[in-house]
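Let me begin by presenting the structure, written as structure tokens, before commenting on it.
Note that one protein chain of the assembly has been removed; the remaining protein chains are unaltered in position.
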Amino acid sequence: MPGSTPRSGIDLRAPQTAREVENARIAERLAEAERIKGRSLWQDAGRRFIRNRAATGALVVLALVVLFTLVGPFFAQWSNEEIDWARMGDIAVQGQPSLETGHYFGLDPIGRDLYARTIQATRTSLIVGVIGAFVAVVIGTLYGATSGFVGGWIDNVMMRTVDILVSIPYMFIIILLMVMFERSFLMLFVGIGIISWLDMSRIVRGQTLSLRHREFVEAAHAAGVGWFKMVLRHIVPNLLGVVVVFATLLVPQMILLESFISFLGLGVQEPNTSLGRLISEGASTITYGTIWQLAFPLFFFLVVIISLFFVGDGLRDALDPKDR
Amino acid sequence: MTSYIIRRLLVAIPTLILLVVICYLLMFSAPGGPFTSERPLPPQVMANIEAQYGLDQPMWKQIWDYLVGIVTRFDFGPSFAYRDRDVNDIIQQGFPVTLTYGSIAFVLATVVGVALGVMAAIRHNTVLDYIAVGATFSAQALPNFVMAPILVIVFTWQLGWLPGGGWAGGQWQYVILPVVALATSYMASIARIARSSMLETLNANFIRTARAKGLPERTVIWRHAMKPAMMPVVSYLGPTFVAMITGSVVIDLYFSTGGIGQLYVLSALNRDYSVMLGITILYGALTILFNLVADVLYAWLDPKIRY
Partner (left out) sequence: MQHGRTLIAALLAGTVAAGPLWAQATHPETGETLAEDQTFVYRALDESPSIDPQKVEDVDGSKIVRNLFEGLLNTDAEGEVVPGVATEWEASDDRKTWTFTLREDAAWSNGEPVTAEDFVYAWQRAADPATASEYAWYIQLMKIVNAAEIIAGEMEPTELGVRAVDDRTLEVSLTEGVPYFDQMVTHATTFPAPRAVIEEHGDEWTRPGNMVSNGAYVLTEYVPGERLEMEKNPEYWDAENVIIERVVRLVINDENQALTRWMADEVDWTLIPAGQFPRLKEEHPDAATSVPELCSYYYWINLSESGPEALKDARVRKALSLALDRNVIVENIMAGGQPPAYTFTPEATAGYSPPEVEAETMTQAERDEMAKQLMQEAGYGPDNPPPPFELIYNTSEAHQKIAIAASQMWKQKLGVETTLANQEWTTYLTARGNQEFDLARAAWCGDYNEASTFVELLTTPSEYNDGKYSNPEIDALFEEAATSDDPEQQYQEMERLAAEDTALIPIYWYTNAFMLDPAIKGWPYENVSQDWYAKDLYRVAQ
């Protein structure tokens, strides 16, 4: 097969021999086939995803979690910031989860309702995790695919830039963002966004390096497809499997990164909170007889990331272009 | 290939210099300095200290002196926060610690992770797959700041088997808990990447061809599928290796290992500029080096790759 694809560099508009004309026609057809595949890819993937029971199940669970963060507050008897003054003195005993007191998930270390706080935290962390991973996917994939596909000195410059960005002390960037701008949700995403895509771009570039020499890519290239279109149409769809799986690994990382950014002062501010913060709070009081402070937030964290994993795996299977 | 490697190593030099300059710009724009304290120093005392550390010089002069010091004497300057020590000293003490527990954890995470991932992929949608996936979930679900206290509560306080912290020059009892706490979540990530990549490879045309030829499954996997399936794993392992051997803040702080992982946070909080620069350069150099290693490995895994 490799022999039948023309090498790049041949001027297709001026075929010299019948053989070359034939080759060019094959190349065009291959490119065309790619394009058709591109269009039906999504429908195909959708159908295959729905057939995957674990993935659809996980998607339903995820939807339930989202629903819970939206509907849950209507059942809360306390807001996420009110302190239960009467019970704050003895949380290990009076702050236990209970239907009677209205604190379904118990009290946090200072006497606030953990039910309301967990809901608000889950909502925050879901947004943070998903948007962080989304930024990583978009920027990281495009950047990495471009770098790997274009190659040469551009690849070298692009990847050394990533090396520098990975190495510069991240904390200073966060501190500077905090000093220069008002703290806000938007700045939190900027803080997360600037770091989240770096590893993704490296993985994508590595995959692209080997894709670059596949027949269909060389064929499309020979057919004169521009590099940007190449990356978008031919490279990226073939990377989606790895990208999706890596993105699901990024979600828990982003959720935990948020708690570090908040520690520095940028990001979610009290009385609002996030799963990362609740978990780390709960982990620090693990021996003090208030295990629910770790258990509930950790449970939601777990449910979210496990469902995301299954969804990711389902997507990977569905998007695998060879799997048909 | 050799000329490619040499070229890459040469590019590392301007890259690191650029890194130093960016760091200086960042550090000097951050609020406060190394000698900011709750009890502000009398201006004269502050001036004396700043003069001692050359902080009264213009920034370009500081950067120049710093670079000259490194090139001519391999001297990364004195620490601003630890008054009797210099950066070389601090890194010499702390790096072997993180290098030890980091590389053990790396080997453990890679071997177990790849094994779990590959096994899960080969036995896709069987009980084995579910067990492997389940194991990676539970490992991933416990962030190391949850894992660390649990390990200490169980193995130090309740069972009394292992010390709850310290390093003691790297005696094995002291190494176990940091290694376990560090390895687990990386292991889970490696397993997941290996699994998905192997699944993808096993569906590829050339594997189908190999199978169609009637080759035994073992040969198909080891001879044909393994190498291409490892591409994304290698991409992930490059930066991961660097991150692991330079340690983790959580591990260092929880287990009081004295490693350099904690310095990423402490030196930034203390505005210990020279230590911050020292570990940044170390991290940058290792990053560049191991990404090069990863690139060389790519070429080995996929002979078609040319740079």
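Chains here go by letter, A and B, matching the order in which they are written, and residues are numbered from 1 within each.
In this text, a residue touches a chain if its C-beta (ideal position, glycine included) is under 8 Å from a C-beta of that chain, and two chains touch if they have at least 3 such contacts.
What you are looking at is a predicted structure, and each value in this text was computed from that prediction instead of being measured.
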Identify the residue among B:Ser37, B:Thr72 or B:Asn205 that touches the chain left out of the display. B:Ser37
In the complete assembly, which of A:Pro73, A:Pro109, A:Gly151 or A:Pro237 touches the absent chain? A:Pro109
Candidate in contact with the missing chain, chosen from B:Thr257, B:Ser274 or B:Thr287: B:Thr257
Where the unshown chain meets chain A, residue by residue: 81-83, 85, 88-89, 92, 109-112, 175, 178-179, 183, 262-265, 269-271, 281, 284-289
Contact set of chain B toward the excluded chain (per top definition): 30-33, 35-42, 44-45, 48-49, 51-53, 78, 81-86, 90, 93-94, 148-149, 152-153, 156-157, 160, 163-167, 252-254, 256-259, 262, 266, 269-271
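The rule is simple: only the chains that are shown with their structure count from here on.
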Per the C-alpha means, the centres of chain A and chain B lie apart by a whole-Å value of 21
So in the complex, which bits of chain A are touching chain B? 151, 156, 159-160, 163-164, 166-169, 171-173, 175-176, 179, 199, 202-203, 205-207, 209-210, 212-213, 241-242, 245-246, 248-249, 252, 256, 276, 279-280, 283-284, 286-287, 294, 298, 301-302, 305-306, 309, 313, 316-317, 320, 322-323
Chain A partner contacts - residues on chain B that touch it in the complex: 8, 11, 15, 18-19, 22-23, 26-27, 29-31, 133, 137, 140-141, 143, 145-146, 149-150, 153, 189, 192-193, 196-197, 199-200, 203-205, 228, 231-232, 234-236, 238-239, 264-265, 268-269, 276, 280, 283-284, 287-288, 291, 294, 298, 301-302, 304-305, 307
